[in-house]
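Here the complex is missing one protein chain, while the rest keep their positions.
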Amino acid sequence: MIGLIVRRLLQLVFLLIGISFLVFSSMYVAPGDPAAMVGGPTATESDLESIRENLGLNDPFLVQYGRYLTNALQGDFGYSYQTRQSVTEAIAIRIPNTVKLAIASIIVAIFIGLLAGMISALRHNSWLDVSSTTFALAGISIPNFWLGAILILVFAVTLQWLPVGGLSAPWYTVEGMKQLVLPAITLGTGSAAMIARMTRSSMLEVKKADYVRTARAKGVKERKVIGVHILKNALIPVVTVIGVNFGGLLGGTIITEKVFAINGVGRLMIDSIAMRDFPMVQGSVLLVATLFVVVNLVTDIVYTMIDPRISYD
Amino acid sequence: ACGGESASAPKDAEAAEGNETFTYATTTDAVGLSPIMTNDSPSSNVIEQVYEKLFNRNYETGEIEPELAESYENPDDLTWVIKLKEGVKFHDGTDFNAEAVKYTFDKLRDPATAAPRASLLEPVDTITVLDDYTVEIKTKYPYGSFLAALSHANASIVSPTADQKQDLMKEPVGTGAFKFVSWTPGDQVVLEANEEYRDGAPAIKKVVYRVVPEVSTAISMLQTGEVNFIDGLPTEQIKRLESMENINIEKKQGTSQYYLTFNHAKEMNKDPEFRKAVASAIDRDAYVEKLNGLGVRSDSVIGPEVFGYDESKDNAGTPYDLEAAKELVEKNGYGEKPIKLLTADRENFMLMAEIVQSQLTEAGFNVQIETMEWAAFLDTARAGDYDLTFLSWSNVTADGSELLYPNFHSDNAGSSNRAFYNNPEFDKLVEASRSTVDQEERLNYLDQANALMLEDNAVVIMNHGVVTAALDKNYEGLELSATGQWSLQNIVRK
Amino acid sequence: MVQVALQNPAQEKKKEKMFVTTMKRLLKNKLSVAGLLIILLIIGMAFCAPWIVQHQPNTQDLRNSELPLFSEGHWLGTDNYGRDVWSRIVYGSRVSLIVGFTAVVFGLIGGITLGMLAGFYKKLDSPIMRFVDLLFSFPGILLAMLIIAVLGTSLVNVAIAISIWSVPSCARIVRGSVLSIKQKEYIMAMKSLGASDLRIMAKHILPNAMAPIIVFATMQMGSAILSTAALSYLGLGAQPPTPEWGAMISQGQDYMWTSPHLTIVPGIVIMLVVFAFNVVGDGLRDALDPNMDIH
Amino acid sequence: MVTLSDKTEQKRVLLKLDHVKKYFPIKGGVLQRVVGNVKAVEDVSLELYEGESLGVVGESGCGKSTLGRTILGLEDATDGKIKFRKEEIQDLKRKEKLKFVKEMQMIFQDPFASLNPRQRIGDALEEVFILHTDMKAKERRKAVLDLLVEVGLKEEHYDKYPHEFSGGQRQRIGIARAIALNPSFIICDEAVSALDVSVQAQVLKLLKTLQDKYQLSYLFISHDLGVVRYFCDRVLVMYLGSTVELGTVEDLFEKPLHPYTQALLSSIPRPAVNANRSRVRLQGDIPNPANPPSGCPFHTRCPIAQEVCKQDKPEWSEYEPDHFAACHFAGTSII
Partner (left out) sequence: MTETLLEVNHLVTEFRTANGSVQAVRDVSFKVDQGETLCIVGESGCGKSITSLSVIGLLPSNGSVTSGEIKYEGKQIHNLSFEEMRKMRGSKISMIFQEPMTALNPVLTIGYQLREPLMLHQGIGKAEANRKGIELLQQVGIPYPERRMKQYPHELSGGMRQRVMIAIALACRPGLLIADEPTTALDVTIQAQILDLINDLKEQLNMGVVLITHDMGVVAEVADRVMVMYAGKKVEEGTVEEIFNAPKHPYTIGLLNSVPNVDNPEFELEPIPGSLPTLTEKIEGCRFHPRCKFATDRCRMDAPPEFKVEGDHTVSCWLMDEEKMEEKEEELDGHLVG
């Protein structure tokens, strides 16, 4: 286990260097001058020149990247071109919101997904199965930018049950919970659908397994056959799906954060791409990638816990 | 079921707590809170409340009035002697005085600062402190729109002590009616009433600037009472806003303008008939109608709210005449070559692009739209990699010279003159308008320059802006200026 | 003599058989049938676009803008430029299908190549999969945004972005099947007959890895359409006035409160089409399942 | 039936293994370094004569298949020499190997997995000719049809897919593919294990017929001693990657030298009632090949193991003419 963690973290470092290079070079070749974004439309050429000099944008690409990398490896992720704020600080402010949103969404997704998937598998080929499969597929097919808008229209504006946006209240307050509901549903629907599908197919698979027959031959009660023998095995592939989806959710926050006015990393990311704020883009992308890898690592660890056959090392 | 009631839960909770919070929603967060280091409207919306300038443009009349200044005089064309108000204190308790003015302006001008709006003081030669409350500023050449420059938000005076002690970008210290409380970047800025303000403390005690990137979300929040005030209402949402009962919509002619420009560096665009054909193919009336009252129709390059405007220019441009356009296109074969219509993917540019593309197509042109995100657009436009494009100018100084010089003077071609307009005669007029201190004369120069551009069909003015805001019916007293700036100082709850 | 008797017709028949049995199984699944019908309908719409609309999709009529549903001459109403929504939906199907298809095809080419090499050659496995991980740990939208930031906004670039973004999942799926097929004795048999690696990969592994690839491609088609819409929604896709469903939603959203159909109609269309591809993909997965092959 | 004496006269060595080893590395640790080896084939030396069937028996995981694959070059030998008709073949490149490929073929265990399910069997068989001959399409087709008849299938099977065949028929197709190029040597890796007994008998008969007709040599891997006794001339017994005994069927079945062979023979359920049921039962399980015991690999389960068996690995030596074994106490009966 320790070996696995160490190995993954080592890989992570290389992964992050790869990603940072990719991001840095693509931002570098992308049209758009960071200085112009800082200077605004009125800036004269000499204004821009001094901004460029100030930000070190006149150095050759490799020098710039090398400088970035050296600093980053020492834990210094630089300062925003735009706000001159420390990138670490800027991200630290936003990350709780993104994480909160992602966790709430995955909880929604797991809850709905497992339930729908299990019902489907246990009532295979019944109308319940058909309708929950349809639901699952519809969930994957809904554009989430659209769903968010519709949810706001219905629940926030028309019915006024829930706030339109924001995520400033602490999550454990009623207000905070209310704020989370719509964005979590918007973001979680796709994953719920994916989890439901995986649960269904994996349970159907496991239902046919020999050891389930063994359990029945022992006279185990049906409830336990399903709850212990089938579910525990069926959950193994579901865990991977949950892991991958959780990673995906981090990306999905980009749109959700925009629609629901949530101050998170996803929005920081698109805003800083639009503003050509390289250090900020770098910082937020690296962060999301790190989270992604960490989530996958956690998935693997959970994996070893529910599946004794797997041991890394 | 009136507005007051629909403002549900959040409002009641606050009322119970007893602190009056006034919430404003902005789509973009402030870049920073120092007037020296920023140059964007979300930032200046905060800066305007926290800091003050030497002069201020009256929200109602548009006249320039002293703010931190007491009075000024011009001993000669190059010298400005400004007397300052006495007894004004910064929020940190230090005194506002001539040193502060010199400190602020020197810092703004210093190349090492790399201030984005350093150009405001570009004509300034020296700044001298004559006594505690008098400064003397000498310019390199007569500078006609100097007062306009000094009334710009970026010329706000900062507390030198605070600037040396802390980062004003994060913790601003000014002399304004509101004091800074906190800033959560990307989320909200909180201000509170400055109880010691020399004209009396504002009525609202707490102001929150919330970042709500989607306008429609912001409007929904306005509807539910989560937000009390938004500005820059988008045309698409006007109908919806008008149907909402709990808000008042305020509109006012503005200084901004939107126009189609040719890339004058391109061979094709040097043909006056081509420009004429394009201009006559564009039905600006139909377009302005589409703006639902959020645009003012005028051909004049210098808009009604801008210094240098003359009514006679309203209809001085090439009128819409589809048949004439078709004829010209037909005659000169303009339809053969594809035309690249570059546009940024924000605000009304897309609307203009779609409508203009459709109208030009109707006239027989072959126009392809190319949208770009803002950063790429600025780069591309500056590099001149387009045939036609839309540009806008918000003109915070409301001075015609500050419009014509950066945007169309050949000095700036390739930087802020993205149209690459190059007309020596025009250049001379603009220079004259800038270096004359006599305002009457300046008016004359500007009008001539304006006429020249219209004659040339240098640009096609799509519309002049309308400044808008939507305010919760429970409040009144918002001051809105033609430049789009506003003051919360006199807002009161009904 | 015998040869003549055994010539082509019989061969053709057999070749069809796989396809036919798969289709037969697919048609037993009611949801899949519904999905297939929707897809056929959309393809039909795309092909017959000029004949089934009365208005050009880009013709503006500023004075008749925002007409509601079932207006005269515009049964789905008009948008804020007075363009006919129905004709934009119909023409939009062309955009979605073409972009989706291109993206899927290029994604498959990249994914299959990488997955095949990684699965087949042990030495290449680790480097290729690390690279794939790298792509994978980018959130999809972000990757697309970066690519589009570099290449510029256009549907072609959207297709490129989506195909790059689908490479990692495709590569993983292909690698997985290659790894399991590689173990099969018929591969060993081909090796023992001295067949070259290329031949083994192309003639023996690829056709057998096709089932999951087909399923993936079908579903990916749905998600590519969804992603195209998402990117257009963010303003990174179709150039106006191209009728594109995502862009239609994004434009329509501004009128959500006054003319909700401008958002809801394209939203439902996207959902239906993506749903259709997913259902068919799901159905194909079952129909191609070798476990059902026994009987 | 060819008797032993006939064979000895014409003993011509076709294939010679000289200390052949095949190790599979085990990776582990943080950096996935090689931390050990599975010694799947440990130091095997033997000779295979022309026209004979050499049986290879042993328990699951003892390296039988690996041995076969290593001979064919499907796995690279870790060490040792493999000579086919006196030429060393273990290090040849694919191109150079093609001519030996024609001579050496393999029939696989799983009739369901050994044919490409997406390829018609006619195409599958033609592919052999495409790879190795310049035959025209017509000639190939003719050759394939002949082959089908040869292995007891019908010409109309040409256009069928594998799933349309029964297990026995598929195995016949596998055989057809193996004999297509007229090889002199065929490895049968559990070629009949997966078949039902009635069909198994048919296939065994077919293999015998072909052997007589084409003077084939077989390396016949099996865990069914009955089949080996019926089919083979000589038998090699393996245990945990090592060879423990080699001899003619008569010698090995009548006078087994190695205790493992004896135990194996006594464990076989005989399909006859009241057979002599005196038998030895081995205790315990087969050790993990990744971590084999020291000394004689069998000592952990051997009823007559002594201290020396734990220390030293016994020599592979010829105890009687053509009867090899590796045991410190070879010939001791354990019953």
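When the chains are written out, they are named A, B, C and D in that same order, and each has its own residue count from 1.
Just so it is clear, contacts are C-beta pairs under 8 Å (C-beta built on N, C-alpha and C of every residue); 3 or more make two chains touch, one makes a residue touch a chain.
These numbers were taken from a predicted model, which means no experiment stands behind them.
S.K.: Which residue, D:Val249, D:Cys296, D:Cys309 or D:Ala325, contacts the hidden chain when the whole complex is considered?
M.R.: D:Val249
S.K.: For review purposes, identify every residue of subunit A that touches the missing chain, sorted by number.
M.R.: Considering the whole complex, subunit A reaches the absent chain at 209-211, 213-222, 228-229, 232-233, 236, 306-309.
S.K.: Name, in rising order, the residues on subunit D that touch the hidden chain in the full complex.
M.R.: These residues of subunit D touch the chain that is not shown: 59-60, 166, 168-169, 196-202, 204-205, 223-227, 229-231, 249-250, 253, 263-265, 267-275, 279, 281-282, 285-286.
We take it that only the chains that are shown with their structure count from here on.
S.K.: Counting C-beta pairs in contact, which comes out ahead: A-C or A-B?
M.R.: Most contacts of the two pairs: A-B.
S.K.: Taking the mean of all protein CA atoms as the centre, name the chain whose own CA mean is closest to it.
M.R.: A
S.K.: Looking at CA centres, what chain is most distant from subunit B?
M.R.: D
S.K.: Express in whole angstrom the distance between the two chain centres, defined as the mean CA positions of subunit A and subunit C.
M.R.: Using C-alpha averages as centres, the distance is 23 Å.
S.K.: Just how far, in Å, is the C-alpha centre of subunit D from the one of subunit B?
M.R.: Here subunit B and subunit D have centroids separated by 87 Å.
S.K.: Please set out, as single numbers or ranges, the residues of subunit A touching at least two other chains.
M.R.: Only 30-32, 149, 157 qualify.
S.K.: Would you please write down the residue numbers of subunit B that are in contact with two or more other chains?
M.R.: Where subunit B meets two or more other chains at a single residue, that happens at 216, 372-373, 376.
S.K.: Applying the document's contact rule, which stretches of subunit C touch subunit D when the two form their complex?
M.R.: Interface residues on subunit C, with respect to subunit D: 2-3, 6, 10-11, 14, 17-18, 184-186, 188-196, 203-204, 207-208, 210, 290, 293.
S.K.: Taking the complex as given, what residues does subunit C use to touch subunit B?
M.R.: For subunit C paired with subunit B, touching residues are 58-60, 62-63, 65, 80-81, 149, 152-153, 235-236, 239-241, 253-258.
S.K.: If we count contacts the way the header does, which residues on subunit A are in touch with subunit C in the complex?
M.R.: Spelled out, the residues of subunit A in touch with subunit C are 11, 14-15, 18-19, 22-23, 26-27, 29-32, 130, 133-134, 137-138, 140-146, 149-150, 153, 157, 197, 247-248, 250-252, 254-255, 266, 269-270, 273, 285, 288-289, 292-293.
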